[in-house]
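The structure's right below; bear with me while I get my questions together.
A selection of the complex's chains, in situ.
Chain IDs A, B and C follow the sequence of writing; residue 1 opens each chain.
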C-alpha cells in the first residue's frame, strides 16, 4: 500500500496526498472535489495529475478553479453548466449498457449534465432527456421505449421529486435518483425531493446526495458496466 | 356575540365552552376533537350536544370515547376505521358537486374514510377509490373519467406522497392533499409526503395536516358547495 | 399523446419540452417557473410561447428574466413586486366567484400580489386587503362583510401565521393559506407560519408552499370557478 516511487513535489506536500492508485484499484478516473479548495491548491493538484498521467475529473469547479486547472492541463475541458473539468477532454470509448439521464425540469439541467458527463468519462454511452416532470405525464409516457432500452436510469428532480417513483414503476432497470436544490420554501434546499425519493413507493430506486450529479453518474456507470468488469 | 340563553349544566362548566352557534355561523356541523379529552369529558359534551340538537362530528375518537358518546347519543354512529362519530347518523341530503377521495394505498384507508365521511356529513356526494399509487400508473390513468367528473378531489398518500402531483396534472378541479403517516424511516411520521405535497410541481394542490382526513373532507366539501352557498 | 405537428426550433431542444396542451387539458394558462433558468433559456421559451399563442405566466422572474421575456413578447406585462410576467398582459373576462386576498402585514405584499394577479389571469374577480394581522383584531372584524362575500379567500401571513385560523372561523368559504418567509429567528424562513397553518384549529384551511403566491392564486381560482367548469 505504499505510494510507489513517485515523489510529490514540495508544492503538493501539505495540500493533498493524491490517491493515484485509485484508478487502478477501482477501475475509474480519479476525482478532485474543488469546493473549499483555493484555485492555487487545485492548480498544484492538477500539475501533479499531469505528471502522473491519471485520468481525472475536477468536480464543483468554479471558473477560477477552471482557470487554474487549464493553466496546468491545457488539454482539459471545462463544462461550465456542470461545473466539471475533465482531463483528458475526450471520454474513453464506451462499453457496457446505456445510461439514460432524465431531468424533471430545465432548472435541473446543471445536475443532470454533471451526471451525463461523469457517466461518459467513466466509459458509458449516455443520453439526456429534459423537462419530463410528472405534472405532464404524457411527456414521460412518450419516452417509454427509450426508458426501457437503458441499463441504468438517472433521474434528477427538485421540488416534489416525484419523477423517480413514476419512472421506476415503468422499467426494470435500476433508477439512481438525485434530488436537486431546485425549488423554494418547504423544498428546504433539496430536503423535500430527497425525502420523497428515499420513500419511493416503487422499488428499484436508490438515492445520492442533493445536487450530486457526479455521484449519480458514477453509480450509474458502475451499474451499466460490462459484465466482465468486476 | 353573547352565548345566548342556554345555560351549560354544572357538568359542562370548566370542561368546554361549546361553540353552538358555529353551525349557524359557518353553515357546517360542529366538531369535537376527542384526542386528549377523557371519555368522561367527551360524554358530558355529547349530552350537551343532544340537549341543543346541533349536528356534530366527534373526531379522532377511540372506542372508549365512542362508548361515552353512544351512551349520551344512542342514535349516533361510530366508524371505527375512521375514528369518527356522527350525530345524527344520517348525513344530510347531498347538494353541490361531487367529492372524490383517492387513497394511494390500502394503508391510507383510515384517513381516506375519515375524509369521505366528513364530506358526506357536510352535505356532499362523495366517492372513494383505493390503491391507485403512482408505481402503477395505469391504475390512476384508468380512472380519468371519474377524476374529471369531480368538483373537488382529495388525495390521501403516505411514503413519497407523489400521487397529488400526478392527479393535479390530469384534472382542472382543485386537489386537497392529505399526507398520511404511512411509511417508516425517512418518512418521519408523514413529514416526507407533507413536503412532497407542499412542493407539488403541478398547481392546484393545497395541503392539510398529516392524517387530517377530517380537515381534508371539510375543505373539499366547502369547495364543492353549491354556488348559492357563500 | 404525441406533441402534435408543431416542431420546436433548434433553440428549444434540450431546454424544455413545452407542455403546450396543458392549457387545453387543465383549462388554465401555462406557467414557466423562472428560478434556476438562465434569462437566455427563458427567452427561448418565451419565443416558443409566442409562436404557439398560449396564454402563459412566468413566475419568480427577476428583472433579467423579465427583460428576456419582453424582448420576445413585447406585449407581456411585468409586475415587479409579484415577480410575475403575464402574456397577454390583459387577464380574461372574469367568471365565477370572487377571490379575496388578505395580507397580514405590508411585508407580505409581494406574495399577496402574486396570488392576486394569478387569480385574475385565471379568470377570476380578485380583491386585495392589506395589513389585517391578528394583533389588531378590529382590522379583520371590520371586514366581515367583504370576507363573507368571497367564494374563496387567500390569506398570506408570515411570523406567527395566525390569521387563517381567525378568518376561517368567521366565514364558510374555504381558505387557502400561504405562509410567507416574513419574520426572523424562529420563523425559520417561513417554517413557523407553515406549521401554524397546517395545525389550524379551524377547519376549512388548506396550505400551499411558503411564499407560493402563484399556487395560492391558482388554487383559489379553481375553487371559485363557475359551476359549469368541471
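Operating definition for what follows: a contact is a pair of C-beta atoms (placed from the backbone, for glycine too) under 8 Å apart; a residue touches a chain by one contact, two chains touch by 3 or more.
None of these values were measured; they are calculated from a predicted model.
*Asks:* What is the copy count for the full homomeric complex in this file, when 3 chains appear in place?
*Replies:* Total copies of the sequence across the whole complex: 8.
Everything that follows uses one rule, which is that only the chains that are shown with their structure count from here on.
*Asks:* Mind checking subunit B against subunit C and telling me if their interface is mostly the same residue numbers on each side, over half, or mostly different?
*Replies:* Mostly same residues: over half of the interface numbers shared.
*Asks:* If you fit subunit A onto subunit B using the CA atoms, what's the rotation angle, as a multiple of 5 degrees?
*Replies:* The best-fit rotation has an angle of 180 degrees.
*Asks:* Pick the chain whose C-alpha centre of mass, unweighted, sits closest to the average of all protein C-alpha coordinates shown.
*Replies:* It is chain C that sits nearest the middle.
*Asks:* Which chain's mean C-alpha position is the greatest distance from subunit B's?
*Replies:* For subunit B, the chain whose C-alpha mean is farthest off is A.
*Asks:* Rounded to the nearest whole Å, what is the centre-to-centre distance of subunit A and subunit C, using the mean of the C-alpha atoms as each centre?
*Replies:* The separation of the two C-alpha centroids amounts to 35 Å.
*Asks:* Using Cα averages as centroids, what's the distance between subunit A and subunit B in whole Å?
*Replies:* The answer is 45 Å.
*Asks:* Round to the nearest whole Å and give the separation of the Cα centres of subunit B and subunit C.
*Replies:* Those two chain centres are 26 Å apart.
*Asks:* Among all residues of subunit B, which ones touch two or more of the remaining chains?
*Replies:* In subunit B, residues 169-170, 198-200 touch at least two other chains, as defined above.
*Asks:* Can you tell me which positions in subunit B touch subunit A when the two form their complex?
*Replies:* 104-105, 133-137, 141, 159-162, 165-166, 168-170, 183, 185-188, 191-193, 195-202
*Asks:* Can you list the residues on subunit C that touch subunit A in the complex?
*Replies:* Those in contact with subunit A are residues 1-3, 14-19, 21-22, 33, 35-37, 41, 45, 60, 179, 181, 189-191, 194, 209-212.
*Asks:* Spell out the residues on subunit B that touch subunit C in their complex, using ranges where they run on.
*Replies:* 25-28, 31, 97, 148-149, 151, 169-174, 176, 194, 198-200, 203-210, 214-216, 218-219, 222-223, 225-227, 229-230
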